[in-house]
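Incomplete set of chains, arranged as in the complex.
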Amino acid sequence: MILSFSTCVEVEAHLRSGSRTIVIPIGSTEQHGPTGLLGTDWMCPEIIAARAETQSNQVLIGPTFNVGMAQHHLAFPGTISLRPSTMMLVLKDWISSFCAQGFQTIYFLNGHGGNIPTIEAAFSEFYAEASYEKRRSSLILILRNWWQLAGVEELARRQFPHGHGSHAEPSEISVTQAAYPASIKTAHCHPPIAPSGPVRDALDFKARHPDGRMGSDPLQADPRHGEDLIALAAQGLLAELAALEAGHDQLG
Amino acid sequence: MILSFSTCVEVEAHLRSGSRTIVIPIGSTEQHGPTGLLGTDWMCPEIIAARAETQSNQVLIGPTFNVGMAQHHLAFPGTISLRPSTMMLVLKDWISSFCAQGFQTIYFLNGHGGNIPTIEAAFSEFYAEASYEKRRSSLILILRNWWQLAGVEELARRQFPHGHGSHAEPSEISVTQAAYPASIKTAHCHPPIAPSGPVRDALDFKARHPDGRMGSDPLQADPRHGEDLIALAAQGLLAELAALEAGHDQLG
Amino acid sequence: MILSFSTCVEVEAHLRSGSRTIVIPIGSTEQHGPTGLLGTDWMCPEIIAARAETQSNQVLIGPTFNVGMAQHHLAFPGTISLRPSTMMLVLKDWISSFCAQGFQTIYFLNGHGGNIPTIEAAFSEFYAEASYEKRRSSLILILRNWWQLAGVEELARRQFPHGHGSHAEPSEISVTQAAYPASIKTAHCHPPIAPSGPVRDALDFKARHPDGRMGSDPLQADPRHGEDLIALAAQGLLAELAALEAGHDQLG
């Protein structure tokens, strides 16, 4: 069930049927090197979540959180970034909205490494209100990066043993190529595998990584690899959601 | 040109070619009565902008701002709302991102009446920084509701002379029906035309409008009317964008 | 009853007598062209509210909110502006103060168009707290521009059929001339009717409107017209307050 394409009556019935979990694809709109789409990081979790949804009518997918924390990419046109403090407030408002409606678990399926500290800080900020007031929080908040789903990172490393890197990676670009074959881009990249380095401000980043890649060779991307990644990740997502609905309480 | 499906290299080339305007579809994820999709308000501007983009390679469409100010709808499951203060910070961050990259005009194509005061306040907040510092702002910020585009409101009133109302309107639902025929919903509504009333908090709203409609009869929605609205709105959008690129400076 | 000139004992007795509404005149301290007083926008609602108060001992008038959102006028000396975000916090604190004391309706009688989005956003921010927590708000918040009171705008258009404009208007200046005849100012204005234009930052505004007027010819101002406007607006205000006290719940 895709929330945006449903009515409030349908969502209410879904909740009444006992499903209390919502999946929020969350990513970023940011440069992904010479061939990666600016939407790569929000597309990947959206694609995987949508695939999972076709396989289970228990799954509810919320709207995609499509602009995240990408300050270090701002020197590349098309990048949009929230400040961490802003993103924390947005997450609080999204979470508070669901809180009032009977949801129990908000599962953020993340596609952007740069979002992780901010999402975790936002969770702590939300839980802190309960902690200061000595009450139990009514919600379980989960952050899962799609590459952490069962077996996915291993598959990616087998697919791309060299030059996977840490930004504009062939795995994520393969996922978007599988889903949007009309938007496959080509380019030349020098050197084939980009350098690595620390992440500071945007001009420092661009000086270290002139074409935007970090440690990666995205030209290895292949839509068939993308399809394999999507299928495996969707399966892993369904398994986690089933465990949550069954009351498993060790995820965090 | 759709930003999310482009690379940063393509956006940079677009800017270098002289096009300095970006269109941001902005809406809300909120209840739209028994038959309206929760995504109606962000879908309408996204659909219209996408139509315009197919007709001009000068047009750049940014990612959709899909959760807005909808606090009064929170009693209906599936609604997500930002606080006005949060939404103002998000708009500031989006605008600041473009500001550093050579854009000149950020054109928000809005699909949700409830967003208007917050967007206008966010614009004033952005301009105020320049005003306190006695410098010219480098950006032109424009808010246009899609129904304000040339001729659109008049067409909607001709299509739906009775029961157009002010929420879950047959016009906006027709637009989503035209774009997503697989998601057309049916229901019975009593009374045919819903009551009107003031907007306060969510429980007050639900008490006044038990099925979510305000003054409207959305069952009149028709995808053919939607198609006509999309075509006319896309044409109006292109005309405004052309005027802006030509240096017309009276829009605000 | 004027709150500032009363004791807390008197206000308490007033509340105990069943009157639960307070009127807050709200405006701005900002340039009003060559002849308009900097206080015009807070004076108008204060004058009208004070007139109404002389006609009914049921009416309670709070202190005047005399500095509002006027960032676009900052290039003219004497203008003072709050950021929208600041003004929202101030409104929240005023409203919260009354909330704890038994008031039911806070009626903002506004004299400055530039305040409208910020006041509306502040109302949504206040209501949102209740909406997220699934509780009814205990307060009714009303924004009424004095020129929207029954018949007032029509009278002003009859008085000033040409050159009424949208800033430094002859109607508002007439109101202050009627109330403060010792402060009537004279000047020459060229052109007689000032140009219109969009509102952005302060330097842009001053470049478009070098003497501060927008679309208006304030030299038409006349204290006798002002007196007629005050009398009619006070009558309209009393009618609305009576409706509210009688339980009418459609105002918003």
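Some observations on this one:
Chains here go by letter, A, B and C, matching the order in which they are written, and residues are numbered from 1 within each.
FYI, a residue touches a chain if its C-beta (ideal position, glycine included) is under 8 Å from a C-beta of that chain, and two chains touch if they have at least 3 such contacts.
Computed from a prediction, not measured in an experiment: that's the story for all the values here.
This structure file shows 3 copies of a single chain, while the whole complex it describes contains 6 copies.
Heads up, the rule we're going with is that only the chains that are shown with their structure count from here on.
Over half of the residue numbers found at the chain B and chain C interface occur in both copies, marking it as a same-residue contact. The mean-CA centres of chain A and chain B are about 25 angstrom from one another, to the nearest whole unit. Each chain gets a centre from the mean of its Cα atoms; for chain A and chain C, those two points are 47 Å apart. Chain B and chain C have Cα centroids lying 30 Å from one another. Touching two or more other chains at once are residues 74-75, 81, 83, 85, 202 of chain B.
Those residues of chain C whose C-beta lies close enough to touch chain A in the complex are 131-134. Contacts from chain A toward chain B in the complex involve residues 3-12, 15, 29, 31-39, 42-43, 62-64, 66-67, 74-83, 85-86, 89-90, 92-94, 97-98, 100-102, 180, 183, 185, 187, 202, 212. The residues of chain B lying in touch with chain C in their complex are 69, 71-72, 74-75, 81, 83-85, 88, 114, 116-118, 120-122, 124-125, 127-128, 130-132, 134-137, 140-141, 197-204, 249-252.
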